[in-house]
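After the structure tokens below, expect a handful of questions from me.
The complex is shown incomplete by one protein chain, all other protein chains being positioned as in the whole.
Chain lettering (A, B, C and D) follows the sequence in which the chains are written, and residue indices restart at 1 in each chain.
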Amino acid sequence: MENGKPVKIVLPEIKDPILIEGYPGIGLVGHIAANFLAKELGMEMVGYVESPFIPPMALILEGKPNPPLRFYGKDNIILAVADIYVPPTLVSEIAKELVRYLKDMNAAKVISLGGIGIGLFKEKMDVWGVGAREELNKELENFGVKILQYGSIMGMSGKLLWEASKEGLDAYVLLGETFGDRPDPRAAANVVEVLKKLTPIEVSTEPLIKEAEMIEEQLRKMHEQMEQARRKTEKQYESIYL
Amino acid sequence: MENGKPVKIVLPEIKDPILIEGYPGIGLVGHIAANFLAKELGMEMVGYVESPFIPPMALILEGKPNPPLRFYGKDNIILAVADIYVPPTLVSEIAKELVRYLKDMNAAKVISLGGIGIGLFKEKMDVWGVGAREELNKELENFGVKILQYGSIMGMSGKLLWEASKEGLDAYVLLGETFGDRPDPRAAANVVEVLKKLTPIEVSTEPLIKEAEMIEEQLRKMHEQMEQARRKTEKQYESIYL
Amino acid sequence: MENGKPVKIVLPEIKDPILIEGYPGIGLVGHIAANFLAKELGMEMVGYVESPFIPPMALILEGKPNPPLRFYGKDNIILAVADIYVPPTLVSEIAKELVRYLKDMNAAKVISLGGIGIGLFKEKMDVWGVGAREELNKELENFGVKILQYGSIMGMSGKLLWEASKEGLDAYVLLGETFGDRPDPRAAANVVEVLKKLTPIEVSTEPLIKEAEMIEEQLRKMHEQMEQARRKTEKQYESIYL
Amino acid sequence: MENGKPVKIVLPEIKDPILIEGYPGIGLVGHIAANFLAKELGMEMVGYVESPFIPPMALILEGKPNPPLRFYGKDNIILAVADIYVPPTLVSEIAKELVRYLKDMNAAKVISLGGIGIGLFKEKMDVWGVGAREELNKELENFGVKILQYGSIMGMSGKLLWEASKEGLDAYVLLGETFGDRPDPRAAANVVEVLKKLTPIEVSTEPLIKEAEMIEEQLRKMHEQMEQARRKTEKQYESIYL
Partner (left out) sequence: MENGKPVKIVLPEIKDPILIEGYPGIGLVGHIAANFLAKELGMEMVGYVESPFIPPMALILEGKPNPPLRFYGKDNIILAVADIYVPPTLVSEIAKELVRYLKDMNAAKVISLGGIGIGLFKEKMDVWGVGAREELNKELENFGVKILQYGSIMGMSGKLLWEASKEGLDAYVLLGETFGDRPDPRAAANVVEVLKKLTPIEVSTEPLIKEAEMIEEQLRKMHEQMEQARRKTEKQYESIYL
């Protein structure tokens, strides 16, 4: 890079922005939520991250080339999206450059979306969260979010939370409970529902719920077929040997 | 490097150039097409890429030494060719330096040639493509190219497409359908046929088709011999045991 | 980093400070002791270490985000704490930057807390120590500390001892004897008891002792159950075969 | 290095030099030829390559310390010799620095010596070669050298050929045919015979031929003994079982 920095954030001036981050993680919760928002809100690509350490590639979306780490924008909302796994050192540098930009632009809010793997299914899957300050936690609690008191948040969400907190920005992390071993649009919907209370965003999460139901229906059918196959084999076995 | 950059593009001033890139990839489609063009159009080596990260070596072609990453030129056409696998970080740096040069030279077009592995044979193997802008996609569609709506293009072709798009250049990627497990001159011919419509290049792809037929003939013979051997063994087996 | 250094120590001016270091090590003795002190003395986070080589993450403690390498402070006491393993090169750089700060601030004392694995249990587990100068060893001896005459102290404690010694600071390392295969709050308590004599810190180590007793009680129960199970199996075996 | 370069060529001013390179490679052909020339022509060490990436070591030759990458000189002839394997990036940097020096000194010729593995023995083992320009190839052909039309030359010989060609120097590579699995003084002799025609060097290759014959004689004896042992075992076997 010209100035010796390993990453460069290319973004236009967007005053008082709300940044929403949805890099890939457990259950792809943040990734699904962010891509859903970009599409449903009709957001445009407004910027990207440049670095020699990002793999050389173009993502083709709707017949147009895109860089793998990019930003979508509409009004004062900026969405940070990644289509690849980002190595730790790069995460650190991106988070720092991004917070510098957000600070310069007088950011209103910095919200990271992600998942928290719980390894089980519950009737009501909760959303956990934590903010930069006590008051933000209170705000989250009022919106039905369970406050994460102890734990560690790895990757972009954790680093962004800390770096933004350090600079006095209103930073939040929202983590939707998810089983943890598969993409989870329902957890993404849960997280977006909280996001709607934190921001002026208006969107129906119906499509995410439908997608979730479709996936669940497929899994149910697969299980049923396996169960039938098992029973059939058992019967054949019995008819031969008994 | 003197200026601290990991790569240096050495190229003379060529105004309003059309750059055609054919680095190695699936089916060696771009590589075969580019080398075919260099030879058939009687192009001269006009430049090369310098970097301490390129393996130390000389390629001997027609009794003359050549660097592994080089450019051929004729009139305003520049051909980017590589004889080795280029590591990702180097690809990123080369693409950026190259786009800088093309921008300075007011490039007319930037066209990457490559293959797309489909794992099967069809009567008519198509050419897929994508351009930097909607209008370029329309232009490609008119030439019978199938537009890639979603997907990722890795390596030099993807990076060049994105970097050139970003700078407002008219960039295209053309990907010839290929089985994917062998060098494919026929896919190269298909790609060159589209290239001829996009550029003033005039060339017969007959030699590529002949080469393809020769390879196909050899494979057919090999299969026949294996089939005969199999049948013979079967007969012997039968005559002994039945 | 802006100035080309791989680490940056962010700390306010604290005059004539006493630095206590408790990075993770054998038996987590230093880590347990430092976290115990931070909590019992009601210390606030006052600084942190910045580096692109520290994994991107936030530690959530009492519902607030924290960086993994941080400093707690109260009056002139600074506590250096880490929640992750710190790679060797980073340890070297942190130690040097920290000693630079301590020298500038005219540090009164630099005390590293850790464990020394002895692989056995004794009625009285000792605390070993070594200071930057002969007089400091005498001081430690008067406090009942056994002086380490020969050996090597790896990691932050060793590096800090040497770097601080070199700059003429009053540096000490205190190592509590511990079995070595498990977290050991009792060894932490032993080390804190010596620390109280070296500094104006006043604190009861009762909670650490209680925690130790709880762990020991759990281990005892586990052993008993295993012993009972073993005897039961033996008896069954006898009743069958004899 | 003081100037930020990873290698430094230390050589006195030698005007209009002829550089002969014999770094280790297939059959150690270049290495044997170069060391033979240094000794037979009574050349002195006149320079060396410096780099932190060269392993720390001294080569003791005739009771005197030498660096592993060094230059011998006599009149305007410079011999580049290496006693260790040189990693690719270092090769690139050395070649570039060396060509810079040769260009400054107005080099007359740059000749790389090496082997080409053919995996068989022939009555007459040829020498292959290639020059920077068509005229140099003609010159080589007149000396009985077979011209390499297509192929790749790896390592120092290839890189030096290309870098010197690029700067308009008269560069050659000479490759003696060799079986490829053992040091081959006869191939070295063949290469030196061509070198004598290209340069004012006068030397008898008799010692190399004698060394080759000695090695060949030893191999012949070894084979004979193995053959006899095989026959003896066969006979014993027959006398017992038949």
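In the analysis below, a residue touches a chain if its C-beta (ideal position, glycine included) is under 8 Å from a C-beta of that chain, and two chains touch if they have at least 3 such contacts.
For clarity, every value in this text was computed on a predicted model and none was experimentally measured.
Partner chains of the missing chain, restricted to those shown and counted over the full complex, are C, D.
Only one of C:Val29, C:Leu161 or C:Leu174 touches the chain withheld from this view, namely C:Leu161.
When you scan D:Pro24, D:Pro67 or D:Pro185 for touch with the missing chain, the hit is D:Pro67. Touching the chain that is not shown, out of D:Gly42, D:Pro56 or D:Gly119: D:Pro56 (per the contact rule at the top).
Mapped onto chain D, the interface with the missing chain covers residues 52-67, 83.
With the whole complex as reference, residues 6, 88-89, 91-93, 95, 130, 132-134, 137, 147-159, 161-162, 165-166, 171, 173 of chain C touch the missing chain.
Just so we're on the same page, only the chains that are shown with their structure count from here on.
Chains that touch both chain C and chain D are absent from this assembly.
Farthest chain from chain A, judged by C-alpha centroids: D. Between the two copies, chain A and chain C, the C-alpha superposition involves a rotation of 70 degrees in steps of 5. Chain A and chain B, compared by their mean Cα positions, are separated by 37 Å.
Contacts with at least two other chains are made by no residue of chain B.
Arrangement of the chains shown, judged by which pairs touch: a linear chain-to-chain path with two open ends. Screening every pair of chains for touch gives A-B, A-C, B-D.
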